[in-house]
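Of the protein chains in this complex, one is absent; all others appear in place.
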Amino acid sequence: MTALLNIKALNAYYGQVQALHGLAFSLTQGSVTTLLGANGAGKTTTLRAICNMVRSTGAIEFDGAPLAGRSTENIVRLGIAHVPQGRGTFTSMTVEENLQLGAITRGDKVGVVSDIERMYDHFPVLKQRYSQQAGTLSGGEQQMLAVARALMLRPRLMLLDEPSFGLAPLIVRDLFKILGKINREDKVTILVVEQNAQLALELADHAYVIETGRIVMSGTADEIANNEDVRKSYLGY
Amino acid sequence: MSAVQEAVTDAPAVEAVPKRALTLGTGTSLTVLAALILAPLFVKNFIIFQMTMLLVYGLAVLALNILTGGSGQFSLGQSAFYAVGAYTSAILMEHAGMNYALTLPIAGLICFIFGFLFGQPALRLSGVYLALATFALATAMPQLLKLGYIEHWTGGVQGLVVTKPDAPFGLPMSQDMWLYYFTLVITIAIYVFSVNLLKSRSGRAFMAIRDNEIAASAMGVDVALYKTLAFGVSAGITGVAGGLGAIAVQFVAPDGYTITLAIQLFVGMVVGGVGWLPGSIVGSAFIIFVPNIAEGISKGLSGAVFGVILFLVIFLVPHGARQVALVARHLLGKLKKS
Partner (left out) sequence: MELFTNQVLAGIATGAIYACMALALVMIYQAIDHLNFAQGEMAMFSTFVSWQLMQWGVPYWGAFLLTLALSFAGGIVIERLLFKPLAKAPILTNVAGFIALFAIINSVAGLIWDFTIKQYPTPFGSSPFLGSQLISTHQAGMIGVTLLLLIALYVFFRFTRMGLAMRAAASVPESARLVGINTSWMIALGWGMAAAIGSIAGMLIAPVVFLEPNMMGGVLIYGFAAAVLGGLTSPFGAVVGGFLVGIFENLAGTYIPGVGNELKLPIALALIVTVLVVKPAGLFGRPIVKRV
């Protein structure tokens, strides 16, 4: 199994403060990986570093190609979709325009139109609200819109930053089910950063635990879920 | 970073100057002070006059620094307050025969009230909207000063001639030199006052408002009061500057206080370093001397040369003189260590 994303010796900085210290891990193609950790541990920073949204040093390779020196938009064009914290919805635009924006770098108009229909199949509630201003959608609906927008890119890798944040448990369950479906059917590799460890570990194949900018644990999702320390710190039992 | 942190309001329109950098070190301050005190003894009267204007505009830029750098409110209307101060002094001196020194606190007070009142409707505006409102004020002022209705007092389009005072107690110095030292004392007093104001509770309230108005209000800062206060103080100081300017230049006329002056003061603030009070004098020097230099380089293209010099300054030191001072301090620190 080839590594789609390979990260080596990643250091990231916010001004003078170093947030990541020599981070290293890789993602196998077609897998779902989750990055767990407490608030401020560096999970979001990791995702931002992959997309060059934060100052960093180290080597990140996507499908063999180094990402160093590329702008965020160019990294995205390589096939990496990032669903940021807080969703990053284009609130003043309609739902459908948000989806169109997800595909704005694609040349195939017909493909885009059919993909929008597929998104409406995945997320029927978006079809209902297709002409509504995205800012008026509920939190859960905006999260689905954000995921759908990311999928419109036809990405090979999807990064999700705390998709469960602020959402009701039932909605989160639905969302994770859809993520699993996307991973299996559309063959999208997924890296999901979560505080909600339980659901993330159910969805994922692999897991890493990050603490103060360093990876402290790695293994399969089952291994991590059964780990004594993880259970105490992140699963509450 | 949690999603909550991310949702905090976006970057403030005016960036904060670190508190430590608000004033010069003692050594530098004393050197500058010594230079300001001793220089007039060695130069001709015209240069002394220019130095007086340097201080006058420096005060005006300082006032703008308090308003924009301090409380985060944009103003392109300072020329209006400057004009009101100038005319107040002129009218009191020429029509009421008042002593020039007494006119200044009155000019300051009247402008303070004017600024405070203007601050009221300004409360509802911010950013470019406030800039436009102050811009409107500045463009209106020359026209208002020309009104036939008050021509008896203001002298209409011609304006008023102002008598330059002699040095008191028969002191052996020229009018220019006396006026310079008089202005210097006032400038120092206002500078010290301003520094202390920004360090005080009111100053902290200003800066809280500048950085995040909603948070400041949630913390119990009376935003309305402090915003109008900032306008008032800024206008008051500008008014005093206007009065001094009127006396130095020896006349007031409506077309001397146009929007061009307001824009120059703005440029002076940026070149000096927004919010950095000592930079005010650097900004003032820029707006007084660079146009002359530009004209010297090319009479026909003086505007273009000025623009190019301004661009060079903002490319090389986008944070103005404050940036230069920080670099200098850094270098000096390195020198001391080695």
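In this document, chain identifiers A and B correspond to the written order of the chains, with residue numbering beginning at 1 in each.
We take it that a contact is a pair of C-beta atoms (placed from the backbone, for glycine too) under 8 Å apart; a residue touches a chain by one contact, two chains touch by 3 or more.
Since we're looking at a predicted model, the values are computed, not measured.
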| task | Just name the one of B:48, B:86, B:111 or B:133 that touches the chain not displayed here. | result | B:133
| said: With the missing chain put back, one of B:270, B:288 or B:321 would touch it. Which one? | reply: B:270
| Where the complex has a chain not shown, which of A:43, A:129, A:149 or A:206 is the residue touching it? | A:149
| message | Residue by residue, what part of subunit A touches the chain that was omitted? | response | 51, 53, 71-73, 76-77, 81-82, 84, 88-93, 97, 100-102, 104-105, 149, 153
| message | For review purposes, identify every residue of subunit B that touches the missing chain, sorted by number. | response | 7-9, 13-15, 68, 121, 124-126, 128-129, 131-133, 135-136, 139-140, 143-144, 146-149, 214-215, 218, 263, 266-267, 269-271, 274, 300-308, 310-311, 314-315, 318-319
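The definition used in the following text is that only the chains that are shown with their structure count from here on.
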| Whole-Å gap between the CA centroids of subunit A and subunit B | 51
